[in-house]
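Complex shown without one protein chain; remaining protein chains in place.
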Amino acid sequence: MVNFKIADESLASKGDEALYVAENKMPVTTGIIRKRFEEEKPLKGVKIAGCLHITKETANLALTLQAGGADVYLCGSNPLSTQDDVAAALVKKGINVFAWHGNTDEEFYWCIRECLKESPNILIDDGADMIITAHKEFPELIENGTIIGCQEETTTGVKRFQAMEKQGKLKVALFPVNDARCKNQFDNELGTGQGIIAAIYGMHVLFAGKVCVICGYGHCSSGMALRARGLGANVIVTEIDPIKALQAKFAGYQVMPIAEALPSADIILTATGCKHVITPTKEMFDKLKEGVILGNLGHFDIENLTQILC
Amino acid sequence: MVNFKIADESLASKGDEALYVAENKMPVTTGIIRKRFEEEKPLKGVKIAGCLHITKETANLALTLQAGGADVYLCGSNPLSTQDDVAAALVKKGINVFAWHGNTDEEFYWCIRECLKESPNILIDDGADMIITAHKEFPELIENGTIIGCQEETTTGVKRFQAMEKQGKLKVALFPVNDARCKNQFDNELGTGQGIIAAIYGMHVLFAGKVCVICGYGHCSSGMALRARGLGANVIVTEIDPIKALQAKFAGYQVMPIAEALPSADIILTATGCKHVITPTKEMFDKLKEGVILGNLGHFDIENLTQILC
Amino acid sequence: MVNFKIADESLASKGDEALYVAENKMPVTTGIIRKRFEEEKPLKGVKIAGCLHITKETANLALTLQAGGADVYLCGSNPLSTQDDVAAALVKKGINVFAWHGNTDEEFYWCIRECLKESPNILIDDGADMIITAHKEFPELIENGTIIGCQEETTTGVKRFQAMEKQGKLKVALFPVNDARCKNQFDNELGTGQGIIAAIYGMHVLFAGKVCVICGYGHCSSGMALRARGLGANVIVTEIDPIKALQAKFAGYQVMPIAEALPSADIILTATGCKHVITPTKEMFDKLKEGVILGNLGHFDIENLTQILC
Partner (left out) sequence: MVNFKIADESLASKGDEALYVAENKMPVTTGIIRKRFEEEKPLKGVKIAGCLHITKETANLALTLQAGGADVYLCGSNPLSTQDDVAAALVKKGINVFAWHGNTDEEFYWCIRECLKESPNILIDDGADMIITAHKEFPELIENGTIIGCQEETTTGVKRFQAMEKQGKLKVALFPVNDARCKNQFDNELGTGQGIIAAIYGMHVLFAGKVCVICGYGHCSSGMALRARGLGANVIVTEIDPIKALQAKFAGYQVMPIAEALPSADIILTATGCKHVITPTKEMFDKLKEGVILGNLGHFDIENLTQILC
């Protein structure tokens, strides 16, 4: 019996189409791992709960875990990324999903709790919310050994757990997926960094000839700088870490303080993990060009950009 | 009184939003030329007919001609590019529009005729269809001097008129806009070349690590190659003009015959102006990778790509 | 019998080594054209005089013309480019050479006259000096049809002949090699543009992280900009032609007036064909960074750069 709360079960067939694309574009997960899991069933009897972006790609992951014998429970790690059609398709295939697009903060935690109530053995987290909720509200799952291990996907999440570990508050074994070379040198630079550029470019904004200011020069932001330049923009990097700033300069970018960079910018993209990169003051606003495009690459929609726009 | 046939007048306010964007992104047309036209009215009493893509950008052109005193008549140069909301906004502002998304071949020519019936003095064409129709069906407009001059925007169109001129059949003064350095070195390379890449990239297809085959190395296709490489693709160029092929090679691309290039391709984009670049045979099909993305940059949707897909 | 005046005949065997390299690196000239010329002897009885850079590459051209049956007479088109070892090797192989490194202005014209005294039928020029000397001092060669045609290799030379033609003063048939697509889109952009960059880079100057100002954005200078960027420099372009300036901007470079660009420059390279691009004033000098590298790509060593250094 499948347990779930989603937006609309009738979207399942549309979700199936999305799944078809993902399965074909993820040959390692689909063709190699799932195939082996189907034969070996290494996860038989294991309950896995994931707090993830409910998209066609994580759907493919969930179905692969299921193929390995696991019972899978999913909730959404970001209310704005849940694809309701994919959720419906997953439910039809026997994945327990508690997620719908645009849920509230309260509903967000309700969904996490529904997953944890099922007494999962492994938690897969994207931003630390599920594992922290387990610590706070389901401590018995940790104490009695029901939860045997956890994973965290993001830089943000890993940093939160490192802080907990220092204070002696982290009570579970944790695998920081984010720190794998295969994650941060690919997903962060090529995937995340590309996402925001693709979103803007896909609206047929011409990057060629424009001044594009990239705030930050870490994995994600250096990926964004590379792509913006590849599309013909003149890229200016702002960065407070002196060694990263030097790397940006030696990569051929202009590097300068943000206050100097803003007045000439046609496009400004921030990816620093911090708030207030562009301070939301009238003084700062008055410096910006009419029609400048502002974008932020971050965990939620409440980072610096929104604050500017208020 | 405005004369028109469009899809839906009620879309005007949505079209106004699109116009707002275009007006802000086209400072020369809007801020310099239109301002001067409003004062000087150089086109007072002139009737201008345009067979153009009915988009927010050409809308901005039409309104600028109107500001200069002209009566403007528009029909769509491609049934698939007409934006019905923009058409509605234009009608409300007094532009005579005969265009709707997805019209048939017959309707396409009906729209051209509606414009020509108004006895225009200047024709602005995108693909030669309106000017050729004027020659065939409205010869009196040419003979009696009503039509004082024409413009053609595209490589394809200019080539058709050069052929007509050789045979002594071109009866109007024609300005080949396409041959202006400001057109082919910018619009073709940066705009047209970018369009198809932006459309695919905007669907979050990762170019990095993929093999992208670009068929042709003219203005549009070399622009596509540059952008595909800028997005991290390994680009292979196919080109039958030996000097252009050499240019592609010296620009650092692999250059090879199309039959050799196809088997390794993840993305194939053609921009040659010719049909059958990829021959629609079973033999050719069997060489292609599962899931390859095929795209064509051309005047209509009946070029080589569609033929493959049939 | 070979007629010649060169620096040192004993350098011939060293010149042979240079020739060996050129012959292997120029497979079309050596392997295809020379082979055919040896069989067909299409230039039998023809006297060809060339005023060219006496380097291993033009040596390969001269030997190929000789293989076709021609008598070849060479003088140097630039006193600083003549390779004395190559000149010696050529003399030994039967080419009539009048050239040595560092000859004076007077000697330069003496060498040209020695070639013209031989009553050549075809002139190959690099900078217009030989053909103009023929007009001035050997008009009978033109009038009596001894000279049947001429070629000019450079932009500078072609411009001089276009001016002469307008005034009705050009009396010979002239083939402007420079205007061939195979010349200006390859030799100018890739070869000439690369030369100055290679010379500096070969001294192990790090371009990465430096600000490199390129004055001009024609064939040669755009090639230099591309290479400087490819080596990691942040490139600023200065250009007075508005369309070329726009091309530079859309290629992702910063574009600004020279006076604004100079103060931040680590390397400044000019390739405009004009003098005084950097005006040799104290005011301009005081703006330059300590240790800035200045370079000029031009026909002689008396263009703007030297004037600065005086």
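To keep things simple, chains are lettered A, B and C as they appear, and every chain counts its residues starting from 1.
Please note the rule applied: a contact is a pair of C-beta atoms (placed from the backbone, for glycine too) under 8 Å apart; a residue touches a chain by one contact, two chains touch by 3 or more.
Predicted model, so just to flag it, every value in this text is computed and none were measured.
Colleague: For the chain that is not shown, enumerate the shown chains it touches in the whole assembly.
Modeller: When the full complex is considered, the omitted chain touches A, B, C.
Colleague: If the hidden chain were put back, which of C:231, C:262 or C:278 would touch it?
Modeller: Candidates C:231, C:262 or C:278; residue touching the omitted chain: C:231.
Colleague: Which of B:174, B:208, B:224 or B:261 touches the chain that is not shown?
Modeller: B:208
Colleague: Check the options B:249, B:275 or B:289 and report the residue that touches the missing chain.
Modeller: Touching the chain that is not displayed is residue B:249.
Colleague: Which subunit A residues touch the hidden chain?
Modeller: These residues touch the chain not displayed: 181-182, 185-186, 190, 243, 246-247, 250.
Colleague: Which positions on subunit B touch the chain that was left off?
Modeller: Within subunit B, the residues touching the omitted chain are 208-209, 229, 232-234, 246, 249-254.
Colleague: Determine and list the subunit C residues touching the chain excluded from the picture.
Modeller: Counting over the whole complex, subunit C touches the hidden chain at residues 24-25, 190-191, 194-195, 198-199, 201-204, 206, 208-209, 226-227, 229-232, 290-291.
Quick note on the criterion: only the chains that are shown with their structure count from here on.
Colleague: Counting residue numbers used by both copies over all numbers at the interface, does the subunit A-subunit B contact come out same (over half shared) or different (under half)?
Modeller: Same-residue interface.
Colleague: Per the definition of touch at the top, where is the C-beta contact count highest among chain pairs?
Modeller: A-B
Colleague: Can you give the whole-Å distance between the Cα centres of subunit A and subunit C?
Modeller: 57
Colleague: Specify, in ascending order, the residues of subunit A that touch 2 or more different other chains.
Modeller: Within subunit A, residues 208-209, 229, 232 contact more than one other chain.
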